[in-house]
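Report on the structure given below.
Note that one protein chain is taken out, while the other chains of the complex remain in position.
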Amino acid sequence: MSPNTRRVLSVLGILAVLVAVWEGYKWMGTATGGVWPGTGVELPVRTNERSMPHTWDVVIALLRPARRGGDMLLLVLLKAALFTWRSALLGFVLGSAVGFGLGVLFVRSALAERGLMPHVVASQTVPILAIAPILVVWAGRLNVTRWLVVAVVSAYLAFFPVAINTLRGLRSPDATASELMRSYAATPNQVLWKLQVPAALPYLFPALKIAATASIIGAIVGELPASMPDGLGRAILNFAAAFSAAPAKLFASILVASLVGIGFVGVVVLAERMLIPPSRRLEDLEAAGPRGRDLKEVVA
Amino acid sequence: MSALSLSGVGKVFNPGSDQEVRAVHGIDLEVGRGEFVSVIGPSGCGKSTLLRLIGDLTPPSAGTVSVNGKTPARARLDRDYGMVFQSATLLDWRKVAANVELPLEIMGMGEAERSRQAAAMLDLVQLGRFAGHYPWQLSGGMQQRVAIARALAFKPSILLMDEPFGALDEMTRERMQAELLRIRAETGTTVVFVTHSIPEAVFLSTRVVIMSSRPGTITEVVDIDLPEPRSYETREDRRFFDLLTKVREGLRAVEAS
Partner (left out) sequence: MLYHRLPAIGIFVGGLIVWEGVVRAFDIKGFILPAPTAIAATFSAETADLLTAGAGTFSTALAGLLLGGALAVLMALAAARWRFVRDGALPFAIAANSTPIIVLAPIANSWFGLRSPFASIFVVAILVFFPVMINLVRGLLSVEASEVELMESYAAGRLTTLWKLQLPNATPYLFSALKVAAALSLIGAIVKEFFGGSQDRLGQYITTKAGLLQFEEAWAAIVLASIFGIVLYNVVVLIERRVIPWHVSVRNV
């Protein structure tokens, strides 16, 4: 069996196990009336249709009209996903650009790094998503389209991994490579574009994958207080509100949201495959892991 | 005018702190044009530091360094130095030819001339066939030859080499030494060569500089009067063994002190 076949089979296996656990748990709960067999102890999650619809019901719900006589739910959700993805994409591009710029700034200026880096790290402990409601009010005052605000939230989440890994990548060449450039009397710009940036590319992609997910999260959560009628965040809130009537729809919308995240990361992976030869590709954690410069080392 | 002139050169790292290190001290050295000078000494004697002082990779704390009558900084800006380190330090996203072209690119040479020059240099190190390969497709010895081609590509007047063959096996090493001598004969470049190996220093050089450690100072300079051109037979020459002994004794005196 080739490694790829084995991997695909293993994933399918795990998926089957998860479905079996879901359905098995549901079957057991229905049979015992919601308690662990042979005891009076209640199960942590109720097993009725409302809490745990059948897995196939979720799939069927996707193929049925969302509203009587309306479009198929899948279609409705995909439209919402496209809307959300627009904000996410803008946020992703904005955030990545800012992150890259910060990385370059920090590698150029020790003072800028010392002054700003602690704030960059601290920025990620600030629950930016908590500021989303405030941003929305600002946007209202300033007459900015709301989806732009959502993109800003999304960019805020996306810039951080890109900044950290860009810096790490720009610093990855050996000291001797820098000395070589010095012996050629290369200008700082030549060092940047001929040595540091090419060296940083493999580090950039693992960060972009994280940024892709982060930008989707930012977009979905940003939509919540923005009360935008068209996005995936709103769709999830709506189906959550109508949960007791049609539980499968909520699960279906969450499934679609997950697929949007995976799809976006998939696009980044494809780009990486096309741009970075296999020998230079870094495993996600080689780029981010403690064998390289760790977050805290960068800060200290 | 000599190619290199050092007088009273010293280097102190972290001066004034409790981690103060006097790396080299009171170095006087003249290197003539076309000379091949090896610097040998125990680990930590400051021989690499000496090379870095010459190459303007670190400023001296005392004394003056003059390169072709200029300051090291000026000489660097004039692209007088070609450098080769122990690791080949090839950029792994560039093919072999593009690696050799790198310094020419930085100097703003036109594309056609650049690739002609790179091809000539690769021929010089006998790697013309590998121009389109990536560095990681080559053996360690071949990578080091590419590094030498890259260092010579812009025709520097001085080649600074820091244990360039240190990571190679003995057979490859001897072949590379012969190659280096051939290239030098063709180009007439002045070479300052840092090494750990006594036979290497004696075989290659016109003079061997012996250094002691802490602080690194020059204790002896041995003239190598072996006949030119040097070849496989040189290593079996009686005089070669005498010179080996002389350098070895010089190093022993350093260790004993």
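To keep things simple, chains are lettered A and B as they appear, and every chain counts its residues starting from 1.
Here, a contact is a pair of C-beta atoms (placed from the backbone, for glycine too) under 8 Å apart; a residue touches a chain by one contact, two chains touch by 3 or more.
Here the structure is a predicted model, which is why all the values come from computation and not from measurement.
Considering the intact complex, the chain excluded from display touches A. Touch with the chain omitted from the figure is made, among A:P65, A:G115 or A:P229, by A:G115. When you scan A:S183, A:Q196 or A:T213 for touch with the missing chain, the hit is A:T213.
Touching residues on chain A toward the chain that is not drawn are 6-7, 10-11, 13-15, 44-46, 50-51, 111, 114-119, 122, 124-131, 133-134, 137-138, 141, 209, 212-213, 216-217, 220-221, 224-225, 236-237, 239-240, 243, 247, 250-251, 253-254, 257-262, 264-265, 283-285, 288-291, 293-297, 300.
In this text, only the chains that are shown with their structure count from here on.
Inter-chain centre distance (chain A to chain B, centres taken as mean C-alpha positions): 50 Å.
On chain B, the positions that touch chain A within their shared complex are 52, 55-57, 76-77, 79, 81-83, 85, 87, 89, 91-93, 102-103, 105-107, 134, 136, 154, 160.
On the chain A side of its complex with chain B, the touching residues are 174, 176-177, 179-186, 190, 194-195, 198-199, 201, 277, 279-280.
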